[in-house]
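Before we start, here is the structure in question, set down as C-alpha cells.
Shown here: the complex without one of its protein chains, the others still in place.
The first chain written gets the first letter, and so on, giving A and B; residue counts start at 1 in each chain.
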Amino acid sequence: MTGGLVLILALLAIVVAPWVAPTYYLLLMLPFMAYAVVLLGLNLLFGYTGLVSFGHALFIGIGAYTGAFLAAHLTVRSMEVFLVAAAIAGALVAAPVAALCVRYVKIYFGMLTLAFGMVFYTFVLKFYRLTGGDEGLPFPRPALLGFPLDAMPKTDYLVGPYYYYSLAVLAVATLGMWRVVRSPFGLCLKTIRDNPAKAETLGIGVTRYRWYAFMISAVYASVGGALLGPPTGNVDPTLAYWTHSGNLVFMTLLGGFSSFFGPVLGAFVFIYLQNWVMSVVPYWRLIFGAILAVIVIFAPGGLMGLFARARPAEVARG
Amino acid sequence: MILKAEGLRKLYGGFCALDGVSLAVGAGEFVSIIGPNGAGKSTLINILTGVTPPSAGTVRFKDRDVSGIGPVRLARLGMARSFQLVQIFPDLSVLETLQAAVVARLGRGTRLFASLSGDREVQEGALEVAELFGLGEKRHVPARQLPQGDKKLLDVASAFALRPEIILLDEPTSGVSTADKTAIMEIMVAAAKRIGIQAIIQVEHDMDIVFGYSDRIVALHQGRILADATPAEIRADQRVVDTVIGRRARVR
Partner (left out) sequence: MTQHVVNVLLSGIFHASILFLVAAGLQVVFGVQKIFNLACGSFYALGAYVGVSAVGWYTGAGGPAALFVLPLALAGLAVGAVGVVVERGLLRFVYDRDETFQLLLTFAVVLMMEDAIRMTWGTSPRSTAGLYLTYGQVPILGAAVPVYNLIVIGASLAIALLIGWLLTRTAFGRIIRASADNREMAEALGVDMRRVYATVFTLGTALGTLGGALVIPATAAMSEMGIELIVEAFAVVVIGGLGSMRGAFVGALIVGVLRSIAISVYPELEMLLIYLIVIAVLVLRPRGLFGGAAA
C-alpha cells in the first residue's frame, strides 16, 4: 500500500513542520488547510456527483463573513463558535439555493450557482453598514478551545496553536468525507454521476441525493471559509467573486477530481506554486492559465491522474 | 393480477401512438410484446413503467394506480425495468453496480457515514446476483470495460438485484450475437426463479426467443392489440403472422 505510506509520511511532515520549516512556508499551510476543507466538499459535488459548481466561493464568503460578523457585531471571539455558526449559516443559505440549483445539470447548474455567488458578492459589496463594503470586515484573532491567546505575537499564534487547530479541523473533515464517499450514500452519488436515468430506475431519487450532496459540500466550504479568516485577518467581497469559484474548480482539476485526495493535493500545489511564481514575476495568472489549459487538454485526470498513469497497478478512483 | 392496464391511449400531438390497449399480467407469467417498428411497443413499456403518463386509461400495479408516478417510486414498489439501449454506470465495477441496486432496495442510500464494505447484507446480496448472472469472475471490472454482451447482462442483473415482483425488459437481447441470446435468456429465467420474480414482460424482435420462452404473446399493430394469446394460438393466427411476424421469420 504505497498510497497509505505516502499519506502517513505527508501527515507526519505536516505535524513536524512547525519545528523545522521556515515561518513563511508555515503561514502558507494555513490557507492550504482551509482550501483543502473547501475542496473536499466541492469534490463531493464535482468528482462524486458530477455537478460542477461555479459559485462555491459563495459559501467561503458565507463562512468567513459569519465569523467576522459575529466578532464585529456580537463581540464573539471563539473559533468553535465561528466554525459551528459558519456551518449553520452555510446550511441555511444552501438549503434553498441547492433546491433550485439541483433541478438543473451541466452548464445550467454552473450558471445558476455562479449567479447565486454573484448575488452574495454584490450584496456584501453594496450594504456597507452590515458588511463593510469593499473594505470588508476585520477577522479578529479568536480564542481556541476557550484559550484566549491574545498575548501571543501574531505569527507565533498562527504557526503554533492555530496551525494545529486547522490541522485538526482538516483531519476531522477528511475522515468525515472519507466515510461519506465510502458509504452507501456515496455509492448512490456515483451512480447519479455516471448515469442519472439508470439510477432512477434503481429507485435512487436523483434530485434528492443531489440536494444532500450540495448541502454537505456547502457546509464544508463554509467551514473552510471560516478557517480562512484568522490567517488573512480580514474578509472582503472578492472571497465570493466568480473568479474565486473558478479557481476552486481549477485547484480540484489540478489535483485530480476522480481521486479522493486529488483536490487536497491540488490546493497544496496551487497555493505554493502561486506564491513561488508571484515571488518571481507578478503575472501568476498568465502562467496558471497556461497550466490550466495544459491540464484540460492533456491531463484531465490532474496530478493524481498522472501518478496513476505512471503506476497503473494502483487504481486511484475512490 | 399483478399488473393491469386498461384502455391506455397516448397521443403525441395529432399522432395516436397507443389506442385503447388493455393488458393484464398475473403471477408466474412470462409475456412477450411483439410488433413491427412504430407499433407502440416502447410507448407501452414507458407507460407501464411510469415514465410517461398516458393520455387516457390507467395502470394498476398490485391494485394501486401507478400511471405516471415515475421510475423511482415504481422501483420502490417492486417493478423493475431494463432499457433497449444498454444502460450502465461506466466507472462503477460490476459489484458496485449491483450493490447500488441492493442499497436502493434496502432503502439504505441515506446512510451517510455507514461503511458500505462493512454492510454484509449489501455485499452478499450483490455478490449473489453477480454469481447468478455469471459475472462473479468479473466483479471488479469497471462496467465500461466489459464486452457488449456482459454490459447487457449487467444492466438486466441490476434490475434483478432489486428483487422486484415484476420486471419489464425492453429488448433484453438486442445488440447481442445470436449465439449469446439463448444464453442470456437461460440465465435470466433461472435467475428469476431463484430470486422469486413473479412475472416478466419483455419486448422482443427475435421470434425464436419469443416463441421459445413466452407463456403468452401480445401482438401490437398501429397502437392497437392485434392478438393476446398463447404461442401456439399466435402461430396459427394468419393475421398476426402476416402483419407482425412476417413471412421471412422462421417460426418453429
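Everything below uses one rule, namely that a residue touches a chain if its C-beta (ideal position, glycine included) is under 8 Å from a C-beta of that chain, and two chains touch if they have at least 3 such contacts.
Source: prediction; values computed, not measured.
Though it is not drawn, the left-out chain touches A in the full complex.
Residue in contact with the omitted chain (choice from A:15, A:92 or A:107): A:107.
In the complete assembly, the contact with the undisplayed chain comes from A:115, out of A:27, A:84 or A:115. Set against the missing chain, the residues A:91, A:292 or A:306 yield one that touches it, A:292. Take chain A: the residues that touch the chain left off the picture are 52, 54, 100, 104, 106-108, 110-112, 114-116, 118-119, 122-123, 126-127, 242-243, 246, 249-250, 253, 282-286, 288-290, 292-293, 296-297, 300.
Simple rule for what comes next: only the chains that are shown with their structure count from here on.
With centres defined as mean CA coordinates, chain B is found 43 Å away from chain A. Those residues of chain B whose C-beta lies close enough to touch chain A in the complex are 49, 70-73, 75-76, 80-83, 87-92, 96-97, 99-101, 103-105, 108-117, 119, 122, 155, 158-159, 162. Those residues of chain A lying in contact with chain B across their complex are 176, 179-180, 182-188, 190-191, 193-195, 197-206, 209, 212, 216, 258, 317.
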